[in-house]
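Removed from the display is one protein chain of the complex; every other protein chain stays in position.
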Amino acid sequence: MALLLDIVSWITLMIGSFFCITAGVGLLRMPDVYTRAHAGGMIDSMGAGMIFFGLLLQAPDYLIAIKLVFTFFFLLVTSLASIHALAQTVNVAGVNPKLANIVNRLEKNRQKESPPSN
Amino acid sequence: MMYAVTTVAILICIGMAMARAFLGPSIYDRILAINSAGTCIVLFLSVLGFLMGRPDFLDIALTYALINFTGTIAILKFFKYGSLGVSDPAAPPKTKVE
Amino acid sequence: MIEQLPAIVLLLPLLAAPICSMIHNGDYAWYLAAASCWLAAAAAVGLMAQVWGGHTISYHMGGWPPPWGIELVIDELSALVVILVTVFAALVISALRESLRPKMRKHRHSLYYAAYLLCVASLIGITVTGDAFNVFVFLEISSLSTYALIARGRDRRALIASFRYLVMGTIGATFILISIGFMYMVTGTLNMADLAERLPALSDNRVVQASFAFFTVGVALKVAIFPLHLWLPNAYAYAPKATTAFLAATATKVSLYVLIRFLFDVYGLEFSFQQMRIDLLLIPLSIAGILIASLTAIFQTDAKKLLAWSSVGQLGYMVLGVALLNTAGLTAAIAHMFNHAMIKAGLFLALAAMIYRVSSSRLDDLAGIGRQMPLTMAAFTVLGLGLIGVPLTAGFVSKWYLISGALDKGWVPLAAMLIGSSLMALIYIGKIIDVAYFKPCKPEHAEVREISPTILIPCWVFALMSIYFGIDTRLTAGVAGRVAESLLGISS
Partner (left out) sequence: MINMVLLMLLLASVYAIIRLDRLLTAVLLTSLFSVLVASIFMVLDAVDVAFTEAAVGAGVSTIFFLAALAIVGRQCKPTPRRKIIAPLIVVSATGCVLLYASLDMPRFGEPLAPVHQHVAPRYLNDSAAEVGPPNIVTSVLASYRGYDTFGEVGVVFTAFIGVLMLLGAGTRRTSIEPPTPTGAPKESMRKKVVLKEVADLVIAPVLIFALYVQWHGDFGPGGGFQAGVIFASGIFLYALIYGIEPAQRLLPPRRLAYFPAIGLLLYAAVGIISMLRGGNFLNYSVLVNDPLHGQHYGILAIELGVGITVAAVMINIFFSFSERSL
């Protein structure tokens, strides 16, 4: 039983770590705020979720387990809410997503390339 | 062992988030990066507690998870209004309180 | 009851402060503040009576024996400084009410008294404690309350002066904290007596040497030893009128007390003066400080700044006395701590009374004030004579000891320089007296009257004290002599 718990912990912790590193790379490499916000949210949801689950399986007593659950819950709620608020603020401030520009550009290119209708 | 690997992964993530905080370019990127770095540090503190066999470290992680939110809201509000004291339209009506 | 006195003298102002802050009526707050100051002064006299003749009281906070708990230690030196702080605080607060009255709203008065009481309490706390870290804690309270008190001055310049002081004071406090941390690192204790036992064995340890360096610089900032005095003139000049009297009298003196305590008692005579040769640093600095500050004072056109610069010079005398490292010098330093505090408090208070009437501290505006306010100006003159060091005043006693300390060392030029600097004091004090008595009064000040007795009486108490302690030197030079001998390790 203990071995099984250990194995599951290993797996979830590794998945969590993977998400953390991926999200870190995303934070660095993504082109604009919106996409980076996505990467940041990934840490809060998947990274933190998996790691806290892994830790939960190893919790020595109930108090610790409850604290883990609470920490995760508040982290999830508050951090995602602040990322949401941030993205809203960015949007209200009038910053357009870069990807939107790309889409627009592609659209324009297509219009240019397509032969005049008449 | 598994805690150690996770710790390393989280530290790498903190490093990358801090790099983003330093690079910017806009203030929003920095806020986002610092928020993410904060999350990572909460994770780091929790895992560290298990790594060092002192799970009561979780109190600090919990504190920071709760307080980081206040900080981020304050920053956003400051960014929007230039002050912290402005009442929002979403405030409960005066009659409701007290 | 009697054995609780060390705690009581501190608690009286410290507890009156929060109560004051809750009283909205400034008058009631003043009654409470004044009562607590006078009671603390009485307790301080009681403490002095207990330690008179060279006894020491040790009071264990929380019932824990040192070095595990915190110990309050009171000997003659600390009792003298506690008397200095409490009695002068009580005299100044009697005058404070009158000088505050017109400017602020009533509740602001209460807050002001609360900050004042906190400052008094923290200075007492620094003096009576026997624990190195505790010194730092109360130093923080005293710094914070002093910043607040100074910033309430007449105009925006007070804020700038306060901010400057805040920056420099914070640097000083940080240095002191680093130093205390270093001492703890190599000894594992914070109790001063315990430190004194353990530090001599570590005199070659570089951590101890670094802690000594940090401590000296940090406290020198607080004492305003030349060239770290830059915050002082503006802070004193722009602080509220009567507050300057209290700060000038006590704050730097308590810092100097801390310096003496640590140099002689904690680090030890041998380490401070024979290994680190702190005297080689302090003597030239204090001489430069005396000369430069006195010269600057002569050329001031603002009476408050003039007195503030004179304070820098007078602090030079005290530091010089410490650095001379003989009985006469040290006696002079300690006696001058008391005498100068008394004289400067009186001078600033008299000046505050004049500023209160003419709303300016420029020398031109004080013209002819000696005729309008004869009693105030007479007190000012008596105190000014004390500052110069005329015989039969308190200032003469300490200068006499200082000069004989210099002569003991065989340094005749230094003694001559000290007499020369007294002449400089004669010039700058003479400048004010000259303006006040012999210049025609400005027409817009023709209506100026004598100040009310609430300020006048404390002024005259200081003036009479200055004469009394010029004749009866048991409390000042007597105690100072005994303390000097015990600090230098000479058994009498």
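A few points about this structure:
Each chain carries a letter (A, B and C) given by its place in the written order, and its residues are counted from 1.
Everything below uses one rule, namely that a residue touches a chain if its C-beta (ideal position, glycine included) is under 8 Å from a C-beta of that chain, and two chains touch if they have at least 3 such contacts.
Since the structure is predicted, the reported quantities are computational estimates derived from the model, not experimental observations.
Taking the full assembly into account, the omitted chain touches A, B, C. Checked against the hidden chain, the listed residues C:F182, C:Y238 or C:Y428 yield one contact partner: C:F182.
Panel shows chain B; residues 7, 11, 14-15, 18, 21-22, 24, 27, 30-31, 34, 37-38, 41, 44-45, 48, 52, 54, 56-57, 59-60, 62-64, 66-71, 73-75, 77-92, 94, 97-98 of it touch the chain omitted from the view. Contacts to the hidden chain, counted on chain A, fall at residues 70, 74, 77-78, 81, 84-85, 88-89, 91-94.
Where chain C meets the missing chain, the touching residues are 4, 7, 11, 14-15, 17-19, 21-22, 59-64, 67-70, 108, 111-112, 114-115, 118, 121-122, 125, 131, 133-134, 137-138, 140-141, 144-145, 147-148, 151-152, 171, 175, 178, 182, 184-190, 194, 198, 205-207, 209-211, 213-214.
In this section, only the chains that are shown with their structure count from here on.
If you average the Cα atoms of chain B and of chain C, the two centres end up 47 Å apart.
Centre-to-centre, using mean CA coordinates, chain A is 14 Å away from chain B.
Not a single residue in chain A touches at least two other chains. With touch defined as above, chain B holds no residue shared between interfaces to two or more other chains.
Against chain B, in their complex, chain A makes its touches with residues 6, 9-10, 13-14, 16-18, 20-21, 23-25, 27-28, 33, 36-37, 39-40, 43-44, 47-48, 51-52, 54-55, 58-60, 64, 67-68, 70-71, 74-75, 78-79, 81-83, 85-86, 89-90, 93, 95.
Residues 2-3, 5-6, 8-10, 12-13, 15-17, 19-20, 26, 28-29, 31-33, 35-36, 38-40, 42-43, 46-47, 50, 55-56, 58-59, 61-62, 65-66, 68-69, 72-73, 76, 79-80 of chain B are the ones touching chain A in the complex.
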